[in-house]
Every structure is written in structure tokens, then in C-alpha cells.
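Note sheet for the following structure.
Heads up, one of the protein chains got dropped from this complex, but the rest are sitting where they should.
Chain IDs A and B follow the sequence of writing; residue 1 opens each chain.
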Amino acid sequence: MASLHSDFVSNAWYAAASSSEVADRPLPCTLLAQRIVLYRSQSGRLAALRDRCAHRFAPLSMGDIQGETIVCPYHGMAYDGTGRCQRVPGQNGAPAGAVVQSFPVLERFGLVFVWMGKAELADPAALVDIDQYAAVAAGGWGLSRGYSLFKANWLNIADNLVDPAHTSFVHQRTIGNTAAEDVAVSASESQGVVTCGRWIEGAAPVPIVKRFVERFSRPGCLVDRWQFYHLKAPATSWVDFGAMDAGLAHTPQEQAAAPYRVLSYAFLTPRDASSTHYFSFQLRNFATRDAAVTAEFEQLYKATFDEDRVLLEAIQREEDRHPGLRPVRIASDAGVARLRRLIGTLQQKESEAAEK
Amino acid sequence: MASLHSDFVSNAWYAAASSSEVADRPLPCTLLAQRIVLYRSQSGRLAALRDRCAHRFAPLSMGDIQGETIVCPYHGMAYDGTGRCQRVPGQNGAPAGAVVQSFPVLERFGLVFVWMGKAELADPAALVDIDQYAAVAAGGWGLSRGYSLFKANWLNIADNLVDPAHTSFVHQRTIGNTAAEDVAVSASESQGVVTCGRWIEGAAPVPIVKRFVERFSRPGCLVDRWQFYHLKAPATSWVDFGAMDAGLAHTPQEQAAAPYRVLSYAFLTPRDASSTHYFSFQLRNFATRDAAVTAEFEQLYKATFDEDRVLLEAIQREEDRHPGLRPVRIASDAGVARLRRLIGTLQQKESEAAEK
Partner (left out) sequence: MASLHSDFVSNAWYAAASSSEVADRPLPCTLLAQRIVLYRSQSGRLAALRDRCAHRFAPLSMGDIQGETIVCPYHGMAYDGTGRCQRVPGQNGAPAGAVVQSFPVLERFGLVFVWMGKAELADPAALVDIDQYAAVAAGGWGLSRGYSLFKANWLNIADNLVDPAHTSFVHQRTIGNTAAEDVAVSASESQGVVTCGRWIEGAAPVPIVKRFVERFSRPGCLVDRWQFYHLKAPATSWVDFGAMDAGLAHTPQEQAAAPYRVLSYAFLTPRDASSTHYFSFQLRNFATRDAAVTAEFEQLYKATFDEDRVLLEAIQREEDRHPGLRPVRIASDAGVARLRRLIGTLQQKESEAAEK
């Protein structure tokens, strides 16, 4: 499996934890096969260090936060947020090598992001913009959240997120139905974002739409619905999904006025070559302040992602058993092909930079 | 462990499931280190396919049966019983490579058998004949069944099934006792079947005989009992075991008239190099329609096979730790030596055919 590690794209912001998880105790996490400790110092400063004391390799995450430092549980060596050792009990000063690696951190959307590549390239502008997120506080959009660990390589999950076609088969209990089985998908790419989508016209609404829009749940009701899957390479996904009365014009104005619209964000963070953190939130345009709807949304999206997870984990096990397998391509793979090319370019750029 | 895989004999019928397990849902199973899906189409046709969609490697066993096809759970590709793809949703026709391997299947003795070698060599006549099985329906013989997974290489289990001597030590609570410890075993071979057996004369009956024959359970009662272990290479075993009053002639006629006789069949199917499916049934000549006896027989034979299993699994772990171990041979290994030679010949024939 070792060779797959070179598949990671390092120069990117990766979601590592929710903001609320990084409180008064150090938090260990594994990102891109590296063990990291996140902590907030007493002054509130967020830091990400390699989770290994330089002395005898004890996990710093098993230690304590003291002032601005994190203190090793074994012999009390204290490191600041830049990874420099500020104290070695029993002696004056610290030996030259008493340093642990630190990583740039960024907090946004209620998540903590870590930059796993070259620190000098870390740019907050590289993170996706989400205008609607700012409108949550004022009730403009409703917010629900989720987290899952997928025991699957991140690339297979990214494939899934530029692949609206699979919803007709995998998600018949939630966000898909058989009406769309044969509706073709368009794929395009612009500025590092792959977009795949389709309109399904004059079709029965899918279960989740029926559940939340009363008039769409009536027998015989038909809607026009859209699915647009965006993936900003390497691993930030958002799905624009909605339903309107059948026959209306397919314009941004009508989409903005639709009774059901959800923007579903997913931040994939490779844990290692065969498992992936899946941080997600959904912004909905209805019942925006209704806590019961939020709770039900979180449960329904968890169920939906589990439908993907079970399948992607089975595929991962098969790929692990047979490393050389080559897929047969079908028409709905157009987005996947674009995405893999795009990521391949990023990977190559990084491996060329590493060789210099 | 990889090299041990070449030890499988492929050109044989291997029990894969009981008939009743292959109903309205696809059934995954692993045979000879290959993952297979068994299914019955709506018309009742039995099929065995490689359990992996050609597109993105999803397990077909997680999909549905539709008409004569099995449908992939990920994107709805439908394969018929020959493994050809009959439908790709969202496009016309199927790409050239959209094929999965199919395997010959055969249903007999309430079991589903799969031929894992060259399809053109699959011959129903290669399966063992069991005249007594046909007599079960009319009450001529009583039938009990069992299944165990042994975490042991199939060859070590096959050894055990041409080795009546071990019963005196391993099975003292069920089918053996100390009376036979020093009774020698004869070994012979004919037409691909190794036979090892012995008569134990004028000895106390073993526990299972005492349990079911009232007069043999009386204090001081002595019997003549026989154990004949047959193994048709590579992996079909039957044991002819019975007890009669001490001193009677050891003739087929007296054996047929004995108050206790059991033909115990075992179909070994390598799951992989270090685990083996053990499908079994027993035919008994007494209480043939008594469901309570059947239930107790199933429990007793499960206990007996567990005595073997615990030991064979410990041996397997030791062989895994020390791959180069060479056994010291003793007198009772005569049948094992014949069996290993016979299987070696089959393996060599297959590897020579593979090289051509």
C-alpha cells in the first residue's frame, strides 16, 4: 500500500476536526498518514504539531496544555505552537534537536483545517468560499452537520462525488429514485472545479423531497429536479440539489425560488491510503431555524452517506485484494475521468517540486 | 502464504452452499481464494459469477436479482448467468469489457457445487455417488447435516479424514475411546480413493454408540466396531462406522444388519490457503425418521468436528509461524502418505496443463 501514499495531494487545506472538539484537551488526529495533535493554548491560539515528542516519541496528545505549550506526558518537555521545546525538566535549555514539526492551521465553517504541504504555500484563499454559510446566523439558510470515517481511499470517494448517476441505484431510500436511471449526465471543468449534473424533468420526487415539501408528497405529483455535483480538487465537494414544479423554466431565479434546495458540502481528508475522514454540512433553504428538521436532516444525510460508505468500503477491500484491477469505463464516468486527470496534474506538480 | 494457493486442485466440484441458502437474495462465498456470488434467477436457474462488477468492482452480491440477471448495486449494470452484461443504464449497449467470469454449477445432496477449474472439464460424473442418499426420503436412512469453517489448510483436514487412529485420542467424548489406541490401521488406494480402516474387536463401545443403542450401553457390554475412512481426491470424504455384537463375522451382511451404522460424508472446500469450508452430512441406519435423534446427531457431530477443528487450527497457526516445518512420520501415517502422493499428482497435472 505504501506507494499509494504518494497519491496524496499535500498542498491543500484539510478538515481535521470540528471547532468544538478542540477545547481544553489536546486532540490527536491522523491526516495523510501523519499523526498530528491539535490544541488550543490558554490564550486561545490554535496549533497543529506532529504528535510525537522528539525525545522518546511519546504522543504529545497524551500530555497537558500549560500556558502556550503542550507538555510531554513522559518527561515533561514543553513545546510551543511553533514546535520549539521551551523546557526540559532537570536541565537548563533544550538540546538542538528538541523540535517537533508544526503545521499551518485555519478555522472556518466551524471546522479546523490543517495545511499538510509546504508551510510557505499555505494560503487561506485556497479554501472554498461559501457565501450562504454567512447567512445561516440570520436564518437565511438552515445548517446541519455530519462526520463519518470511510474505510476507503479518498479518490474513490471523490469519484462518487462527481457521479450523480449512482444516486438512482444507491440512494433510492433518500435522495434518488429510478426515474433518473437513464438520464444522461453532463460534465465540465473550470478553474480546478469539476462539475457534473443533470435535470430530471417531469418525474416523481425523491423520498427526501416528499418528506419535507408537503405538496410534493401528494400522489401523482411531478417535479423538475436538478443535481449539480461540484468538486474542487483535490477534495472539497458541494452538491446543489433541488426540486421545483414540473415545467417551470430552468433558470437561477426559479431555482432560488424552489421550495426545496440543499447545498451539501463534503470535505474529504485522507486519513491514510485506505481510510478517509468525511466532514460534511448541509445548507437548506426551508425550515431554516427548525431544530427538529436539523436533527432529522443530520440523521437522513448520515443514512445517505452510509449507503455510499458500505459500497465504497466493499470496493476498497476488493482493490486491496487485487491491486492491479483496471475499471471498465461507461458513459456516466465522464466527470470521474476529468477529476482523475485534474488530480493527477496536482500530484505530478508536487512530485516534481519534491525532486528539485 | 501466496505460494500455498498453487496447492489448490481446481478441476473438481466444490460444495459452496446448502441449497436452501441460495434463495431470493444473491449469496457471496469464497472458494479457492476467489470471491463468488451464487444466485437463482427468477426462472429458477442457478448461476455462479465472480463477485465483482467489471465497472468499479462493486460486489454483485450486494445487488438485486432482476429477471435472469443480477444487477450491480452501484450503477445498475445487469449481468446474466453467463456473466455477460445485458444493460448499462444511461447508454445503449455495453462496453466490450463488461463481462464477469462465470463458473459451472451443480446441485445435489441438498448442496450447491461449483467447478472452479476449466469449464470444459466440468463433468457431473466427477461428483461422488451416494446410493443411500436416495433412500432417505423413503426412510431407509436418517439424515443429519452440518457446516463448520475450519481456520486450517484443507490438506491438514484431508489428512485427518484418512486417519482413524486419531479418534482414540481426540474424540474420547464422542466417536472414540482408549480401547483402540494400539490397534493398527490398514491403508489402501484404488481409483483415486484412499481407504484406511480397522476393526476394533471385543472392546467397550464408544460414547455415541452407547447413547443410541440401549443394549450396548449396559455395563460390561463388548462390541466389535469398524472404522473405514475413504477420501476421494481431492477433498470428498466418507467414513463408514458401526458396531455389532462381539464375535460376529466381519461380513458385509453382518455390517448391514448391525444395530448402529453411520456413513458420515464431508465435502471440504478450501476457502483460502488457511481456512476451509467443511460441509457434512450423516446417514444413519436407525431411528431414521426421528427428528429428535436428527437434532442430537447434528449437535454431537458438531461437537466431534469441533474437537478436530480446535486442534487443526492450532496446528495451522504453528505452520504459519514456521513455514518450513517437516513432520516426523509414524506408523499410522500410511494413509496420509498415500493421500498426499495422490493429491500431488493432481496438482502436478494441473500445473503442467497451465504451463502449456
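One rule holds in what follows: contacts are C-beta pairs under 8 Å (C-beta built on N, C-alpha and C of every residue); 3 or more make two chains touch, one makes a residue touch a chain.
All values derive from a computational prediction rather than experimental measurement.
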item	value
Listed residues B:Asp123, B:Glu181 or B:Asp306, member touching the removed chain	B:Glu181
Subunit A residues that touch the omitted chain in the full complex	35, 52, 54-59, 62, 72-77, 88-91, 95, 97-98
Missing-partner contacts on subunit B, residue numbers	156, 159, 165-166, 168-170, 181-185, 310-311, 314-315, 318-319, 321, 325, 327-332
